[in-house]
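Heads up, one of the protein chains got dropped from this complex, but the rest are sitting where they should.
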Amino acid sequence: MKIRFGADYYPEHWPRERWETDAKLMEEMGLDVIRMAEFSWSKMEPSLGNYNFGWLDEAIEILARHGMKTVLGTPTATPPAWIIEQSPEILPVDSKGRTRGFGGRHHDCQSNPVYRAHIHRFVTAMAQHYKDNPNVIGWQIDNELGNSHNDLCHCSSCRSHFQEWLANKYGSIDNLNARWGTAFWSQTYDKFEQIPTPMITPNSHNPSLLLDWKRFHSDLIVEFQQFQIDIIRDICKDQFITHNLMGFFGLIDYFDLGKNLDFVSHDQYATGYFDNPQPGKSPQRLGAELDFVRGVKQQTFWIMEQQSGPTGWEILGRTPRPGQLALWAAQTVAHGADTVVFFRWRPCSFGTEEYWHGILHHSGVPGRRYDELKNMISQLAPLMDEFKGALPESEVAILYSYEQNWAFEIQPHHPKLNYTHQVQKYYKALYDAQIPVDFINHKEDLSKYKLVIAPLQFLMTRKMEDKFKDYVKQGGRLVLTMRTGVKNMDNVCMTDGHLPGGLGDLLGIEIKDYDCLRAMDMGVEFEGKAYRSEKWCDIVSPTTARTIASYTEDFYAGTPAITVGKAGKGEAYYVGTEPDDNLMREFIKLLTRISGISSLGKAPEGVELVRRRTSTFDYIFALNHTEEIQELEPAADWQQVLGEKELAPYGIAVFKVKR
Amino acid sequence: MKIRFGADYYPEHWPRERWETDAKLMEEMGLDVIRMAEFSWSKMEPSLGNYNFGWLDEAIEILARHGMKTVLGTPTATPPAWIIEQSPEILPVDSKGRTRGFGGRHHDCQSNPVYRAHIHRFVTAMAQHYKDNPNVIGWQIDNELGNSHNDLCHCSSCRSHFQEWLANKYGSIDNLNARWGTAFWSQTYDKFEQIPTPMITPNSHNPSLLLDWKRFHSDLIVEFQQFQIDIIRDICKDQFITHNLMGFFGLIDYFDLGKNLDFVSHDQYATGYFDNPQPGKSPQRLGAELDFVRGVKQQTFWIMEQQSGPTGWEILGRTPRPGQLALWAAQTVAHGADTVVFFRWRPCSFGTEEYWHGILHHSGVPGRRYDELKNMISQLAPLMDEFKGALPESEVAILYSYEQNWAFEIQPHHPKLNYTHQVQKYYKALYDAQIPVDFINHKEDLSKYKLVIAPLQFLMTRKMEDKFKDYVKQGGRLVLTMRTGVKNMDNVCMTDGHLPGGLGDLLGIEIKDYDCLRAMDMGVEFEGKAYRSEKWCDIVSPTTARTIASYTEDFYAGTPAITVGKAGKGEAYYVGTEPDDNLMREFIKLLTRISGISSLGKAPEGVELVRRRTSTFDYIFALNHTEEIQELEPAADWQQVLGEKELAPYGIAVFKVKR
Partner (left out) sequence: MKIRFGADYYPEHWPRERWETDAKLMEEMGLDVIRMAEFSWSKMEPSLGNYNFGWLDEAIEILARHGMKTVLGTPTATPPAWIIEQSPEILPVDSKGRTRGFGGRHHDCQSNPVYRAHIHRFVTAMAQHYKDNPNVIGWQIDNELGNSHNDLCHCSSCRSHFQEWLANKYGSIDNLNARWGTAFWSQTYDKFEQIPTPMITPNSHNPSLLLDWKRFHSDLIVEFQQFQIDIIRDICKDQFITHNLMGFFGLIDYFDLGKNLDFVSHDQYATGYFDNPQPGKSPQRLGAELDFVRGVKQQTFWIMEQQSGPTGWEILGRTPRPGQLALWAAQTVAHGADTVVFFRWRPCSFGTEEYWHGILHHSGVPGRRYDELKNMISQLAPLMDEFKGALPESEVAILYSYEQNWAFEIQPHHPKLNYTHQVQKYYKALYDAQIPVDFINHKEDLSKYKLVIAPLQFLMTRKMEDKFKDYVKQGGRLVLTMRTGVKNMDNVCMTDGHLPGGLGDLLGIEIKDYDCLRAMDMGVEFEGKAYRSEKWCDIVSPTTARTIASYTEDFYAGTPAITVGKAGKGEAYYVGTEPDDNLMREFIKLLTRISGISSLGKAPEGVELVRRRTSTFDYIFALNHTEEIQELEPAADWQQVLGEKELAPYGIAVFKVKR
């Protein structure tokens, strides 16, 4: 069965008599799949053990009659009022010690055993009920795990779980004391039971504790998901299990979270959440998120929530311009989505999210958004069957690590330094050059890439050093940056030599001093031209490396900003600062030229080229992110299969190219 | 007896031997009335049941000997330390769950039964004591009700009262669930006891709950006042009861609060509170507040606290320039104050408000402020007797609704959209055109106005739709705006048609799309000229309406920004955006010209004209809000009864005109 497009639907928000109308409109629009029930616990179990699946059965049945399959969410992000009334200890506690109450969602502590027992009972019942329903093709566990849990939970259950997690990790309290360096500020613990979660203190917590807290927190949520996966897998043999991720959301290691899922899904909102700066995310940010989500399992994926109107809670985001909704949906397909489910069919008339708009308006009458997406589906859906499962085959990889991200969240160094943004600065230069990029984690094989960029490798292991060395010696080109090799995995500084530690030989450099660019930036000369850099400067002494860019100011003027060292068949670059966009563009140009990495083609500024590559064909998407008409000059062998050569504002074209 | 001017006085802050001096200075200044005792509970009842009114009796007596009457405040904003020590559960709890302690004022929960019992005992005793005192002419209940209570109170008493209020309103929990839409996020309640007050959750509360919380909160305070009114009315047959409002303060529905008062009073501080931006409120903002306060009961009113020096707690506001204090006092009279009581006689030498200056300085020596106000009183007081009770007779009304305000506080849509500010944008254009304006609430008769402006009629009922239709059909001119007819009174979106719902026919338009102007503004063409608008654009399809202004940019360029539809003998205008000041001025010019509404006259920029109209005469005030001399050109029949034709900086003139 072909499952290309769908919508998120809440039949329980609408009168029973409307359901048939909706199903008919969905069918006419070309939808194949509907996600339901991920927030409907109180509707499915109005009181303890009193299951009420009839309404959902009926909705599934009506949708099926109109040709649509169903994906069900487990509603565990919204424990009902009757559960909270019976067991208020389920409510989460924030780092200031305040219980967060009922009235929104995510009012739960994910380690709480009473809450787990309720989940076990309910999810078992739900899985039993739907395991043989031929119209239910799969499950989504919970919803956007981690959402709203940034500062949660510090309850006594979570504290005990954290202490137990630490006991498992460190074996003995002496080992923990030694590795955390609790000798500092007299923080030595006699037993694991003394260790706090990082609630408010008179000042700051130990950075090793903070990193372990973030690891624990991620592990807890992964385990919370696994707890539900286990229930469903055991009962529902033929239905897939997925979860909807949130791009670069930083609370959970998505590589871990994705591991036991059949595939991952992603929620893509181009205008961002309503409180983000508007008009929203840049096209390259959107591309980066999609490439990252594809990288979680190095597989194609679903979009489980694709923006279909203005977003909004108390504040509204910008209204997507004509063409943008279709463009953004096509972009997700171009980057690896095999199925796109729109959030949502129709905006709710009540509740917190009533201005999070859907395909229809509140009125229920199809309008501009319905027509625009219907038209896009009719053109794109047939093509999607041709390249289902196909990846882009990138020659460049960017390393992404949650632990590095967490370490910089704990210690940003410069007030504006952010790991995820730094990674995206490199991505942007590749994106602008129309070069496909994979995001990979540190466990991936590097050897299939001509170029690997690994920014801010702050926490370092001997194993990772060896992996980098092997990659370069075998002919790879590797880019490392400032703040590499500073610490071990305990978030403790290495003290056995100059920076960048064990990678100094590979890079051919030593770093004995550095300058955090507070209240200043820096000049850099590269290939005879002047650029700026910011946030940080390593003051680099080359041992065997060659300098390819130099600082031009202050007491370290003339010293290297970028170096390259040769090792075996490859090269190892070191970038000691954060280049501005212009320097980054020229540096990436140099790297890709030397590495023999080719662009997908030429396109006007603001037009993105993306590839899905099957064994026989390339499908090249051209996506016009501008509000002007753009002219394409496709290569001679590009056969256009969608759109016009002249791209409308926010227009889409697809070309099929024989390999 | 003539009661035109007065002062707020705290004899308990000063030595007994000073009282006579103060009374003499007051008499010489021309004061008629003194307010006392509204914060003096511990002085009047130093311990339970131990009443001590002697000092106050004496102060009243001394003032009476100097020709002054007394208004007494009930001191319920300041329960004494001995009450809090005995019953700390009276202390209020904020939305973060934190008890707010003793040490300031308003440290009370207004639903708390123990606190109520103390009030009942004390207010009864006080009323009994003063009911027959011929020098006590009236009562002020509490002080600035709602002040400091924005985030209060979430204690268990308030939670119970809220649940009870909901039970009374909705009858059954099923009804509440249906009307609030608790199906969203699984928030269905089994019983009223499960419903929280809107304390911190992991994210946001249901907007229907939030609106009911605001209604409950307002009702609670209104009922708190009524509780005291009932005690006093029962005992004190010949004394009036009032309360001092705070202009556009938003916590309490002042139309409700004013209902059972003999008249309302208002506290007018032109420089604003010390933490407001300085130099303070604009003249039109001051005018709007006064017109609004007059509209609470469509009656003249008292100023119970009129600024008489720099304001200040920890920070000081700007020092009023010579002339400004008299000007501001005259402005309150011009807009409908029959009595003006200055806050305060002399600044306290201790306590939080010691820099909230009074007529005298700390030294107690009369100075610039005393002289200036004494001079103004001597001129204005005699005139005030002529037009006591007279209103301006406006031809334009602006609708003001607390429920609309609350709904926009809950969901501002645009980060800078504010209901009360939006209303004042329309007011400003009328003010600048020297046109008197009434503020009315939705229960008022519209038919007496030529023009009714009703911005942001977000929450809509069938009854209100009919009222608007009737008004227009009978010949009225009505202005409605963006976000009209979006929701029902449960704060739930209407889903049975396009916006603006049932008013679409009257207006002759349909709205199928809109654009929240995030990170942009919009061009508008009106009468061939270009203007800007901001915050929001409805994308309007006229059905029968005529377009009178159009957007000039983006994908909806050329569509209507302002329309007018004819219905019966009248016209209904729709404004789909927030016009800038220039467009507003021109639009109001058009509206008043068409409606045949006349200006009070011409005056230089910065000079305000205001009218008090008796059955035989108009009294036209000319108020110079600038620091320059201004020339007036009064009409031939204007007889000047106060001031010079050449207005001094911050000067005042009054003209008497036979009707």
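Structure notes:
Think of it as A and B in the order they're written, each chain with its own count starting at 1.
As a convention for this text, contacts are C-beta pairs under 8 Å (C-beta built on N, C-alpha and C of every residue); 3 or more make two chains touch, one makes a residue touch a chain.
These numbers come from a predicted model, not from an experiment.
If you put the hidden chain back, the residue from A:62, A:167, A:365 or A:492 that touches it is A:492. Interface note: of A:16, A:96 or A:569, the residue touching the hidden chain in the full complex is A:96. Although one chain is not drawn, the whole complex shows that of A:47, A:86, A:156 or A:194 it is A:194 that touches it.
Although one chain is not drawn, its touching partners on chain A can still be listed: residues 96-97, 180-190, 193-194, 196, 198-209, 410-415, 490-499, 512-516, 518-520, 554-555.
Looking at chain B, the residues touching the absent chain are 10, 12-13, 39-43, 46-47, 75, 78-82, 84-85, 92, 98-107, 148-149, 152, 277-279, 310, 312-319, 321-322, 347-355, 361-365, 367-368.
Everything below uses one rule, namely that only the chains that are shown with their structure count from here on.
One inter-chain figure worth recording: chain A and chain B are separated by 49 Å, centre to centre, where each centre is the mean of the chain's CA atoms.
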